[in-house]
Each structure stands twice: as C-alpha cells, then as structure tokens.
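For this view, one protein chain was removed and the others were kept in their places.
Chain lettering (A, B and C) follows the sequence in which the chains are written, and residue indices restart at 1 in each chain.
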Amino acid sequence: MEQVFDVAILGASGYTGAELVRLIATHPGMRIAALAADRKAGQSLGQVFPHLRHLDLPKLVTIAEIDFAGIDLVFCALPHGTSQEVIAALPRDLRIVDLSADFRLRDPAAYARWYGREHQAPDLQAEAVYGLTEFYRDDIRKARLVAGTGCNAATGLYAILPLLRAGVIDPDEIIIDLVTGISGAGRSPKEEMLHAETSEGIHAYNIARHRHLGEFDQEFSRAAGRRVEVTFTPHLAPMNRGILVTAYVRGEPERIHAALADAYADERFLVVLPYGEAPATRHVRGSNYVHLGVVADRRPGRAMVFAALDNLVKGSSGQALQNANLMLGLPETLGLEAAPLFP
Amino acid sequence: MEQVFDVAILGASGYTGAELVRLIATHPGMRIAALAADRKAGQSLGQVFPHLRHLDLPKLVTIAEIDFAGIDLVFCALPHGTSQEVIAALPRDLRIVDLSADFRLRDPAAYARWYGREHQAPDLQAEAVYGLTEFYRDDIRKARLVAGTGCNAATGLYAILPLLRAGVIDPDEIIIDLVTGISGAGRSPKEEMLHAETSEGIHAYNIARHRHLGEFDQEFSRAAGRRVEVTFTPHLAPMNRGILVTAYVRGEPERIHAALADAYADERFLVVLPYGEAPATRHVRGSNYVHLGVVADRRPGRAMVFAALDNLVKGSSGQALQNANLMLGLPETLGLEAAPLFP
Amino acid sequence: MEQVFDVAILGASGYTGAELVRLIATHPGMRIAALAADRKAGQSLGQVFPHLRHLDLPKLVTIAEIDFAGIDLVFCALPHGTSQEVIAALPRDLRIVDLSADFRLRDPAAYARWYGREHQAPDLQAEAVYGLTEFYRDDIRKARLVAGTGCNAATGLYAILPLLRAGVIDPDEIIIDLVTGISGAGRSPKEEMLHAETSEGIHAYNIARHRHLGEFDQEFSRAAGRRVEVTFTPHLAPMNRGILVTAYVRGEPERIHAALADAYADERFLVVLPYGEAPATRHVRGSNYVHLGVVADRRPGRAMVFAALDNLVKGSSGQALQNANLMLGLPETLGLEAAPLFP
Partner (left out) sequence: MEQVFDVAILGASGYTGAELVRLIATHPGMRIAALAADRKAGQSLGQVFPHLRHLDLPKLVTIAEIDFAGIDLVFCALPHGTSQEVIAALPRDLRIVDLSADFRLRDPAAYARWYGREHQAPDLQAEAVYGLTEFYRDDIRKARLVAGTGCNAATGLYAILPLLRAGVIDPDEIIIDLVTGISGAGRSPKEEMLHAETSEGIHAYNIARHRHLGEFDQEFSRAAGRRVEVTFTPHLAPMNRGILVTAYVRGEPERIHAALADAYADERFLVVLPYGEAPATRHVRGSNYVHLGVVADRRPGRAMVFAALDNLVKGSSGQALQNANLMLGLPETLGLEAAPLFP
C-alpha cells in the first residue's frame, strides 16, 4: 500500500464517529488528519472516548478550524439536520461520506414527509448516492457525496431487495419485524435510554411510523419497479450492538433462499447461511459481516427471511468506510475484514 | 381468612417450583406442607435457592416420601414426560395443577405429533382442563386436574383469542412474532443458555416448529370454530423474565382494540392500554399482570397486537396459583396482586 | 388490621418514589392519599411509571396543592438540597420519613464538608433520627423526622457496626470495597448512565471521596467511641438493583462471625449466612432482606465480611417503610416480607 489518504471526521464525539476512528486506526490506506466535535473542541478524543486513548490523534477542533485543503475525504457523523447545513458549506470538490439521514431520500417530498421539514440543500440531495454498497457500488465509486443508509434500513434491505429484484416474493405481503440494540440511539442522555430503563426487557417503538420506512419505500419500489409498502415494527432489546430482521414473506422458500444466495455469492461481507438456518446478532458483533438466513414456514408458500448485522459497523461506520474505500480507489474490503467479537 | 389449605410442590428445585414457593410464601390461604425434588432430597430449599433461605419450609424430600393424605392440592412442576407418569401414580381424588406440557393438548394425536411419543396417561389427558384462567374459569373451578399453558402460548392466546371470538380479524392471516427471556429455558445446564452465549445478542429459535404451536392450533381453532394455523417465530433476548408478542393481523384496528378492551374489561390481571400504545415486558416483571396494546399499521386493514407478561408468573407459576385459588374456592386473585418490580 | 393511615409521597416520579408506591400498594395499614411530582403534576403515575398503571392512585400534583391536614405521615423522596427546603415548610407536627441525604449527618460542619454548602434547616437536622432501623429502633419509634440512610452506607454499616460495638475488629484497619447497581443513580438522564455506557463493564467511581463516607465516619466513630476513618471504594456494575460490600477487616474470623450472628439473631430482615459462606445480590433482589457472610482470609487475623441488599428496598424505600411502620405504631415488618425475585 503506497498511498495514504488524509481524512477528516466531523462529529467525532458520537458513537459513529468513535467507531470510524476505531476502524481507521488500523486501516493501512487512511490517516486521520482532523477530528471535529464542536462542543468538545480542545479536548483529546481519549478524554471523550477512553477506549481510544492509546491512539496518537489530532485534538478535537471545531469544524470551522479545519483546513480542508489537504483533506481527501470527509466523514460527516453529525446529527440529522445539522449535517445538510455543514455539508452545504464545505468545498464543492470534497469527497464526503455522510452518516446522517439527510441525504438518504432522493425525493424532497419524501424527505419533508418523514423528517417534518423542508430540505436545506436540495441540490446536494439530488447529487447524493445512496450508500448501500453492494447495490450501488458503481455509482459510489464515482460519487462525490454518499449518503449512508439507516442502520435498520440496511438490515431490512439486505434481506429483501434481492428477492424483489428476482421476483420471488409477493411485494404486497412483506412484514419486517426488527430488533435493535441500544447504541443506535446515540450518546445524548435520554431517560428512556438509561440502563435502568432499557435493561431486562423488550418493547416496540415508533411502530408503523419509523423514519426508515422512507428508505424502505424508496428502495423497495425501485427494485420492484412499482410502489411497494411494507409493514415495519422495530423493537429495542437490551444489547449494545446488533440488529436482527425477521421478515415474513410470501413465496417458495427454497427459491427465496436460492435468490438470496445467488445475489450475494460474490460478496465478501454478506454471508447466506445454509437453507433452514437463522443468524444471531452476536455472531456479527463488532464486524462488517451480515449473516442472512431463510427458513420455510409450516404453511406452504410462506417463509421467514433473517438478517443480522452490527448497527455501528455494517449499519453505519463500517459501511461508510467501505464506501470511502471505493470512492478513493482503494480495495473495497480494506480495513474491514476483522472477525466478529464473540463472546 | 379462616381456612388455610395444605399444598405440596413436586419439582421444587426448578425455576417454576421456586417461583411457586415465592408466591405462596405470603399467600394467606395456603401453607406449603411438602416440597419434593428427587435429586436434591435431603437438602433445604434455601441451599438450592438462597433467595428463599429466610423462609421456614419443610426439607426437600422424594415424591415417594410424601404422605398425600393431608394434602389439599398438588402443584406439579416436573419436566415434560415425567409429569404424566408421576401424576398417574397419585391418588385419584387429589387436586392437581400441572405446570408441564403433558396435559395441554386434548387430542392424543396432537400430543404424539408435537412431543414425538405416545401419551402415557390418555385417560388423565381427557380429564384435564386447559389452564388459561380467563377463558376456562368455570371449568377450572370444577376441575381435579388443570394443565398449565405454555408461557409463550399464553402470551399469544391473550393477544389473539378474543379477536377470533369476536370475528374481527382474518383467521388465515395471523403472524405471531415473539421474544422471550431466558428463565423459560429452565435451570438445567446447557451450553446455549450460558451467560456468555445469550447475553448481548438476539436470535430466533425453533422457527416454525415450536411445540407451543400445538396449543395455538388447539385454542385458535376452537375459538374460530374452524381450523386455524398461524405463523409463529420465537426469539430469545438477553433478559431473565418476560415475553413480548407482536402479532400481525388483518382487520380494522379500532375494532380490534375495542374487542380486546371489551373482552378484558372485568379482568383484574389483563390490562389493555389505550389505543395506539404498546407494552414493555419490564413493566410486568415479577407480577401476574398482562399488558396488551393495539397499534394500527400504516396500511389500512392491518394492525399489530402486543401482549407482554412475565413467563414465570402469569406464564406459569402465577397462573398455576390463580387456578389453584379457583379450585380451592378461594378468591381468584389472592396472593397475586403484588405490583411489578421495576427497574 | 383496623387502622389505615393516610400517607403522602413527595417526589413520586423518581425510582425511590415509585418503589414506595409499589410497596405500599399491598400494605394493609397504609393508604396513599397524595402523590406529588412538581414537574409531572397533572399526569397519572401510570403514565410516568407504566408498571404501576393497574393501581388506583391519586393524580400527581404539586406539593403546594396537597392539604396536609389529613395526612398521617409524609415520605419525602426529593433530591438532596430540595428536601430540606420542602421539609422546613411542612407543618411542624407532621411525621416525615426523608429519603434524601439532607438529614443524615448530625454535625452541620460534616454536612457542609461533604455536601459543599451550609445546611438550610439546621434545627431540623438536630431533630432528625438516623434511619438505620435495627440500630435506632427506639429513637425512630418516637421520632417526628427520620432521615433515611444512604444505600451504600447502609450496606457497609450492616457489615461493620456490630463488629465495632463488640470490639472484635481493629477500627483502624477497615476497607470497604463496594459494588452497586445502576438504579441508585436515579432517573435523571446522564450520559454516563446510558445503557451503552454502563452495560458490559465495571469501574470504580467517586474513589476516596464518596459522600457516604460522611455517614461511615459518623456511625463508626459513635459505635467505636473514638474517631474511625475507613477506606471506601464504590464500583458500578451492570445490574439494576443490588449492592455488595466486601469489607476487609482485622480480627479473629470466627469471633467476627459470632459477633455478627449474635447482633442480628432476632432481626427478621438481617440474615447471617453460615460461617464461610458469602452472599449474592441477586438473592435479595426486590426484597427488604440483607444477606451477610464472613469468610476467613488465608492469613491469620484477617477476614472478609460481606453484605448484600437491594438499594431501592432495604437501601431506601423499604427501609423508609420499615421506619414508618415504627413511627405509626404498626408492626415493624408489615408489608415488607415479600420474598426476593429470582431469577
């Protein structure tokens, strides 16, 4: 590896920012040239995230303090809403991987509907490429601005998209039941994310109105060539990392399995289990791998499709790095092949 | 309270046995006269379950050592298969609440199909009453042998039975997605139930072939007056207690909510949340209460029905005690009204 | 039980307030006549704590709205600092059990030192009785204002106080190592109490400067009849409830065990394990029981003394109720004998 690219991370004091640092720390083709976290500016990242204290990193600064001249690519791990404003102010030739929700929906009306406000950078929105790597690889290679997917959305999309493309399931009968871990909620203090509130129990949240429905609608409809609306119920379970999708679909189970296996046969990170087996989130923890499975229902013509991934890696920061590798002309899997951490 | 009944617990060294002791310890109408645990005979219960060491209890004995002459009612918390043999050998006039799976299925063919062996006490099977208290209350009052329901089964039945009875959902389009805690797997050492194997992750198990499907088939078909087969996917989450059902059904959401609220309007332990709200298992932990909710899907004519209960209380030992109260002519709720433990 | 006393709970929207409601809900001698929570006034308690939604309770009001004329006793579960101001404004003949830290230290200078401000109600401070029931029982019976102990303090005091009184340990060589669960930190959102921050790990906090040192100094010095200063290191572990003290002391281990067993021989809630055994917090969870143990070190003249209790019950709300029983002339153990919840 000769060339080493200089990258900046905006929003380094959140979990996805820290996860980018963790992954890039041993990446042979990238160097962290700047770290921004407006409210923590002046501190070291090791003060904010002690698990990274052994690393030799630049101090946290404000975004305004960064000289973007020498930066090859920016990871933007800022909150939704903030991201579009910050990115609109960055140099127009800068490669950007955005991890927020701001550029995921191509249709400004869909954005306004799901996020409750007008988009502030509609021209950038038109330019952005949706970051589901295995489905938009060629576009991402050429893109200047890539929009990271929602972590829940990615999990559901990996389970269902190839089945719609292959035409092996009924597009009107898709139910996505999902269980997610807690780190997806971020590091901002909220009563409902306290350990005492979330441990030792499970519940559904944002039922039938989770914003990732916007991504499902967009991608499923595109894949099916017609309007597709799914039912989607996310649940919160007492674990730090991991998303499990259990999708209920209609179709011939063995054909469904075959379609999934075919679609991902050459994918390094998408592992389709043998027919009849189902994955566990703990077996992909801390890694960029996705485990997928198909099990026949006892009723003919019905199947359950499962997908498990780590929300902070393949669901956000690992995906972002995979896309950045493509954008910089690096091998796509570089720095991402570490095995999951179990137990 | 004048009369105090003498009860025996067979299988006191398992979690459901210990939970019966916990509940009966402060029950004003029952006294624990005998505790059997064949492999731990000779020990005190406090040695086997230190959380009960403050109680003044009879020593653990073998079943053969118990004089059933003075016993008013027996709780049988033995493993599946063992239970039918033990109960067949007990005095024929003894009231029995069985917590195993042995007498749940009325049809011997169904038993053989789901449990992989012929029933050893088919005459007792015919006599047994299914222990879903709120639906079989009158039969239970007169019963000699009551079969406790499966804990997963109970959760799904509470969510769906009134809807089939009221005819407000399509019986052919029921999907029961379920998440259960770990205590339901019992206290026998198994690799897959080690803390390191189960914590920090989620996965589905026994997909499309869980034995509680036998109970669903039996009870849903009876309620609908026709054959009903549901799709059922159980998951295991890292929590000790609690079961959450997320059921996907077809019907008018507000009518569904009304049917559920009507059915349970006079029930002490079944709490239907306001329309649009969903329950959490942690809010029923350690208690005999069930929280139920109905939320409309974004697609018309579809809804999610939720039910949450504690598998060791309302799902087994609390249910057993509620049934025993009825069988002994005691107030049904006696000893069962303690509030949930949160956090 | 003929007489039923009317009680009010101030600060009902915190964990100790909710725990009081849980315990009093099945208490035969008390009725909850008023619930105050200034910021949640107007809501029902079931909205704030859904696990209590089945109870028939008065609405949450502001403290100012309560008519204290008919109230027999007030539980004050307000934050430190607020408590002394509120209590100073209450009718002077009202019986009060305060769960905050405001009246625990008899010496105003000690209060100022540990809490960093002057006490606002020094006359009340002089009147308050320290609420460690088993050691101040007679005073509590006659008290108007009882100050609940710190939950960490209570655990350490139960382990050590009888040993100092009996003179069986060296007062200059006491180390109290402690592990506490997370509910003790309360329900206010704090980054460091998020599930993602606290689960799957352990660390020490407030080392050598935890405020409960003030209580240790006060009570140990009184028991020993001389100045006693201990070393104290609290740790935070990923569990909701429970405190475990491991105290390192100098003395003859068997004499230490005998002194502890003698001191607590007639206590309902303090259970001394056989010599050589050590307790687990999970075996007292949700209950008012304390399990204590003594194990000899391999080096002669040294021992470890262990104590385990539930911080929200015996460490605060259960203790408060036990003291209230005494103040109202009710049996001391009334409403507090429920067995621990395990698993």
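One rule holds for everything that comes next: contacts are C-beta pairs under 8 Å (C-beta built on N, C-alpha and C of every residue); 3 or more make two chains touch, one makes a residue touch a chain.
Note that the structure is predicted; figures quoted are calculated from it, not measured.
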{"item": "Sole residue of A:I63, A:A208, A:I243 or A:V284 that reaches the chain not shown, by the stated touch rule", "value": "A:V284"}
{"item": "Full-complex contact with the absent chain, from B:Y15, B:Y248 or B:F342", "value": "B:Y15"}
{"item": "Interface with the unshown chain - residue positions in chain A", "value": "15, 18, 21-22, 25-26, 49-55, 183, 199-200, 240-241, 271, 273, 279-280, 282-287, 289, 291, 337-343"}
{"item": "Positions on chain B contacted by the hidden chain, ascending", "value": "15, 182-183, 185, 187-191, 193-200, 238, 240"}
{"item": "Missing-partner contacts on chain C, residue numbers", "value": "175, 177, 179, 196-197, 199-205, 207-209, 213, 229, 231, 233, 235, 237-242, 244, 246, 248, 278-283, 285, 295-299, 302, 304, 306, 308, 343"}
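As a working rule, only the chains that are shown with their structure count from here on.
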{"item": "Distance-maximising chain from chain B - centres being C-alpha averages", "value": "A"}
{"item": "Intercentroid distance (Cα basis), chain C paired with chain A, Å", "value": "45"}
{"item": "Distance between the centres, which are taken as Cα means, of chain B and chain A, whole angstrom", "value": "40"}
{"item": "Set of chain A residues in contact with two or more other chains", "value": "196-197, 199-200, 238, 240"}
